[in-house]
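Sending over a structure as structure tokens; questions will come in a sec.
Complex shown without one protein chain; remaining protein chains in place.
In this document, chain identifiers A, B and C correspond to the written order of the chains, with residue numbering beginning at 1 in each.
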Amino acid sequence: MRFAPTDDQIALADAVSDLLMRECPPDAVRGAWETPDGRVPGLWDRLVEMGVVGICAAEEHGGLGLSMLDLVGVLVETGRAAAPEPVVDVAAVAVPLLDDVGGELAGTWVPSLVSGEASAAVGLERGVGAGNAVVENAAAADVLLLGATGVSGDAEVHLVEAEAVTTTDRASVDGSRRLAEVDWEPTSATRIAGREALGVARDRGNVATAAVLVGLGAAMLERTVEYAKEREQFGKPIGSFQAVKHHLATAALGLEYARPVVDRGAYTLVYGGDTRRDSSIAMAYAAEAAHLAGRTALQVHGAIGYTVEYDLHLWMKRVWALESAWGDAAFHREQVARRVLDSSPGAQDWTDKEHA
Amino acid sequence: MRFAPTDDQIALADAVSDLLMRECPPDAVRGAWETPDGRVPGLWDRLVEMGVVGICAAEEHGGLGLSMLDLVGVLVETGRAAAPEPVVDVAAVAVPLLDDVGGELAGTWVPSLVSGEASAAVGLERGVGAGNAVVENAAAADVLLLGATGVSGDAEVHLVEAEAVTTTDRASVDGSRRLAEVDWEPTSATRIAGREALGVARDRGNVATAAVLVGLGAAMLERTVEYAKEREQFGKPIGSFQAVKHHLATAALGLEYARPVVDRGAYTLVYGGDTRRDSSIAMAYAAEAAHLAGRTALQVHGAIGYTVEYDLHLWMKRVWALESAWGDAAFHREQVARRVLDSSPGAQDWTDKEHA
Amino acid sequence: MDLRFSSSEDAFRAEVRAWMDGNVPASPLPSGDTAEGFAAHLDWERQLFDAGWAAVSWPEEYGGRGATLWKWLIFEEEYWRAGAPNRVNQNGLFLLAPSIFAFGTDEQKARFLPKIAASEYLFCQGWSEPNAGSDLAGITSRAVRDDAAGGWRLTGQKTWTTRGAFCNWLFGLFRTDPDQERHRGLSYFLVPLDGEGVTVRPVGRLDGDDGFAEVFLEDVVVTDDLVLGEVDQGWRVAMSTTSSERGLSLRSPGRFMAAATQLTALYREQRDAVEAGLLDPGLRDAVVRAWMDADAYRLHTFRTVTRMTDGEELGAEASFMKLFWSELDVSLHETALGLLGPEAELDVDGWMKGYQFSLAGPIYAGTNEIQRNVVAERVLGLPR
Partner (left out) sequence: MDLRFSSSEDAFRAEVRAWMDGNVPASPLPSGDTAEGFAAHLDWERQLFDAGWAAVSWPEEYGGRGATLWKWLIFEEEYWRAGAPNRVNQNGLFLLAPSIFAFGTDEQKARFLPKIAASEYLFCQGWSEPNAGSDLAGITSRAVRDDAAGGWRLTGQKTWTTRGAFCNWLFGLFRTDPDQERHRGLSYFLVPLDGEGVTVRPVGRLDGDDGFAEVFLEDVVVTDDLVLGEVDQGWRVAMSTTSSERGLSLRSPGRFMAAATQLTALYREQRDAVEAGLLDPGLRDAVVRAWMDADAYRLHTFRTVTRMTDGEELGAEASFMKLFWSELDVSLHETALGLLGPEAELDVDGWMKGYQFSLAGPIYAGTNEIQRNVVAERVLGLPR
């Protein structure tokens, strides 16, 4: 038992953090709202060069052959910087999914994704009962991985290339998210994997998004603590008022307990276990913690936080988008409930779960 | 439109408050834990003399011929004093129910209840799916009004006299509540009213209990405010700490908004409308407000509030019993949901509701 | 206790409803916090004025109908029930005007009230300064006496001035006695924004609109007739305004009843998804809570209006109202976003924008932390 990242994992996350501090300051995030693709120019190339995009890719396909346990700390840092790059969709979902599928598909697409030559969009979870109506980066992607109900009536993963879809832009509250409705036709030729692979891909997306949310929340908390130390009202820093202290302590508490469940979600994806349960726990905690951090940040900042000239809204709006994009916290608690409450009592002995 | 009690109603509540301050101080409530019937010796007679028990009884049966609108303020005061007397069951439920039934039954029982010669117990709501398993004061009552499912499969009210039941004592967290399981047999001879009367009686019980809860909560808040002004830590009154202020302000907010919905519940019972909806709203608000007031009171008091030598627990435990005795806040919100969310949309125009 | 409206009130309701049914724009106006939307809203406000609905509770001589508070509540219920536009002129109508009624000279009443009602004078508020937010008494903008100009020279900076870029007047506090501190030595000024020395800089707001402005004043001359109340007694006038702001006039129950009704409609649309477990099963309870809270807010307002009708003043209890409606508004909108699930970020039917707007509630007009202090100290009597 050792529940902490390795030195290598810490070093990798630190390196990404350094890169993002340099290449993705708040003004760059703000600028991404105005670029056609909602991205920071050149940033993806830097992440490719560092190997981030291929962390989970097989070495034979140009990747580092590592795992979600190595990616999870990196994702926290991309959240902390509010980097508007598709690390979740490409590095945590598309690449490992295609590698799992293997064969020619993996050989074609994984190397080009890892090298930054091609771009991918993922639509596996979004949409309430209506399939995958809206997908981020769908219009710009070379390849789309989409969930659909197949002829068997079961959920499947399909791969379609850009020319096979038409897209209609939809605006997100987060101006850096380029969403689009995707019009496409699943066929037996586009089907690349079944329900199980879809589930694993979705679970990876959940854990990865949860990690980003933890980073977003942590960044808002840090900024707000700094603001509360400096901003004075009634002749002293507002951070010396107990109401402000307690708001911030409660937000910190949520983040403190979210991080371990996110890490465990990554662990289960790699070492096995109930990935649906553990990824949903990760998302439920991270979404609530990040949401509360945002609410707290805005309330403590007051009116200045309510302006677009101040940076806070860049983080806050990303949270508002991501906290429900893969199903919201309550949806994920219901997934856990189905496993914890509706299965046989015997299966719920917690002391057995590491032996599963 | 005039949403305030009349001068007469205020005077009546004040008179009861004066009586209870004199006759039912905290030590009397504490003493009631040790008396066989869980009551304050002689107190019921004083309430009878003031006419409280017969407020809602017809004048021909020795009552004042008034209504729940006159009783509601009195009930708040009995809550404030934590008076361990069956004002809800007898004055707000049994007496008006029997008066509604009329005839010989009313002629027999209402005068003897109003004069204090006879005692009644009421079991109309308690029990999750299991009927009226446990009834307060069941062992000591001369007459019991009990809900049951009749041969028609519909809910009915039955009247049984003491000799027709056997009881088994059950302990409540509130040591002044004398609960008992009641073993009895409904027959066509014991049936005195149908589903509708049962519903109205239950709605009266809800509003009356909600009023008691508001009084209990208000008393705890008042005591706690006084304590916070006097108790010093870190060289100043704990009530000058913002965390304590905000806890108390939040508790006060809940009570401030609970009172109007309780009063409206009484109004609907008297002037007509959806009594189920409005009585459930009253209970949902009052139960949550009283519960929060208790939680806040204990937290602000700290360890001293955790002792039985201090009085706070007398109020707190009454709240813990009453907040779910007629169904808890969530149960009542579900009753409201069935009316507000599941009926036709047209019926939900709030501007029409006073014209119903 | 009587919760029935009179036949005269019922008739008034019918009249309002008929007019609204015939006049409320069929599709929503663009946001009133953009230049384009503000103009469209002004047309609507003037249409209201022409029909006598701009300020129903004001005396007829100032452009109102002399309606009782009860009729005002009815008007508001019908206004929001009809889905009529937000009032971009609300600062003048609901915040400044009560103070003019209370503290203005006859000349000020005659000059300002009709023009406010007619949306000719469009007032924004100038309370906050960069270093005076929650701590309103920390104001440093100053007014220096200039007898030659027949008035005062104003210098300073006001900020978070909602719709400041579109208004032509500002009301706010300035320090007239530099030797006094905190809430002493302040005066309440009405400042024309087209005067020399005024610079207005729009500031983008969270929800994407240009709703805020910074207002810079440098040696702006205002004459004595633009001081509301006595010189150096501005705090008292301002407190009457903030009491209006917190309490009754800023947020009538009709607004939240209408929002709660929309929420119940949204729930019915999404019920199948809720019951299938695709959305939070707890949303049913959250919806009914929001509906109940709006209902409770309405009843509490009835109680407050009864007291005011009996001649009581709305005091520190106004903080209860501010706390209740602002927290209700946030949770109502969070519930709506929950019902939209992954679609929430797309701003379906304006719920996301409405959520962002609701988040201002616990901040402006005195943060909810300040309001809880007020309740604790002035209602409960806890030590400062």
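By definition in this document, a contact is a pair of C-beta atoms (placed from the backbone, for glycine too) under 8 Å apart; a residue touches a chain by one contact, two chains touch by 3 or more.
Given the structure is predicted, the values throughout are model-derived calculations rather than measurements.
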Open item on the list: Considering all chains of the complex, which shown ones does the missing chain contact?
Closed with: A, B, C
Task: Residue touching the undisplayed chain, where the options are B:Trp184, B:Phe241, B:Tyr267 or B:Tyr285 - done: B:Phe241
Open item on the list: Using the document's definition of touch, tell me which of A:Ala28, A:Leu47, A:Leu69 or A:Ala290 contacts the absent chain.
Closed with: A:Leu69
Task: Footprint left on chain B by the chain that the document does not show - done: 125-129, 134, 170-174, 177, 179, 232-234, 238, 241, 243-244, 295, 298-299, 302-303, 305-309, 313, 316, 320-321, 324-331, 333-334, 338
- [ ] Provide the residue numbers of chain C that touch the chain removed from this figure.
- [x] 280-282, 284-285
Task: Absent-chain interface as seen on chain A, which is shown - done: 1-6, 9, 69, 221, 225, 228-229, 236-237, 239-240, 242, 244-246, 248-250, 252-253, 256-257, 260-261, 263-264, 266-267, 271, 281, 284-285, 330, 333-334, 336-337, 340-341, 345, 348-351, 354-355
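Basically, only the chains that are shown with their structure count from here on.
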TODO: Starting from the mean Cα coordinates of chain A and chain B, work out the distance between those two points in Å.
DONE: 51
- [ ] Could you grab the centroid distance between chain A and chain C? Build each centroid from C-alpha atoms only and quote it in angstrom.
- [x] 39
Task: Per-residue multi-chain contacts in chain A, two or more chains - done: 241, 243
TODO: Any chance you could list the residues of chain C touching two or more other chains?
DONE: 369, 372
